[in-house]
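Okay, handing you the structure first.
Apart from one protein chain that is not included, each protein chain of the complex appears where it belongs.
Moving on, here comes chain A:
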Amino acid sequence: MAVSVDEAVSAGPVRDHTPPARRRGGRGRSVLEVALLAVLAVVMLFPVLWMIQTSIKENRDVYAIPAKFFDFQVTMDHFKDVFVASGGGRSALSVSFLNSVVVAGASTVLATVLGVPAAWAYSRFAVKAKKDQLFFILSTRFMPPVVVVIPIFLMYRQVGLIDTKLGLILIYAAYNLPFTIWMMKGFVDEVPAEYEDAAMLDGYTRLQAFRRFTLPLLVPGIAATAVFALIFSWNEFVFAIFLTSSDDVRTAPPAIAGLIGGTTVDWGLVAAASVVFALPVLVFAYLVRKHLVAGVTLGAVRR
């Protein structure tokens, strides 16, 4: 398995043995590095900070000119509005968040359940035209979704999948499957086939050998792959906005986008909804950060 970032990057700057002049040059450089990184961090993080600030400001502070950075009243009303409708009961936004959870979760599970065995098969067996098949599978990811959204829309209308969660689940699973197969194949390749051979000699069938010996070793890889798939499904916008229309089916990204565009825009609500929307992805990415790096750098280090 690929190394994590902590192992890949050498521990800190080189100490002691360099002559003083070099060392001061090194310190000067590191000051510059820190300064540049700080500037970059501010630029990159400013929109995020602004979003979080807006989500906890009173409406009059949101529209204040000049903008108030520090001396504003903190309020949680916008977050309440995200989940609770103005007349009481559940808001449309909260329904869309629930839809997002269902659609992203189900499509990820589907892609994983189909993709992991496929990856195993491609890794272990001599399949006719294996490379061509794998390339074909990957090639379905070459097109941007927006290219196929109209044909998909027409097909979905014919079979009655328009404006259904099942429709979104299927299209997300289809989009995630090639990625799952490719990434998992890398992980399966790293697990020696000998474990399965040995288990088969010990009396297990090939599938039992896979389930009992290879699968447990693949769990980190599966987690990383599933998180990638989950993040894609969670964030997906184009299919969601074209293929769904009603509030009970719509997922969060088009629902949040739908908040913008009326005569007045409740920016506080938009910001709060966005914060709620971003949190799960952050949490998941944090949980599997090691494996995410492993997934990204997979194949960079050969055994």
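Simple rule for what comes next: a residue touches a chain if its C-beta (ideal position, glycine included) is under 8 Å from a C-beta of that chain, and two chains touch if they have at least 3 such contacts; residues count from 1.
Basically, contacts and distances are computed from a predicted model.
Set against the options "Electron transfer flavoprotein subunit alpha", "UxaA family hydrolase", "RNA polymerase sigma factor" or "Sn-glycerol-3-phosphate import ATP-binding protein UgpC", the UniProt name belonging to the omitted chain is "Sn-glycerol-3-phosphate import ATP-binding protein UgpC". Considering the full assembly, A:213 is the residue among A:97, A:213 or A:267 that touches the omitted chain. Although one chain is not displayed, chain A still touches it through residues 126-130, 192, 194-195, 197-198, 200-205, 213, 216-217.
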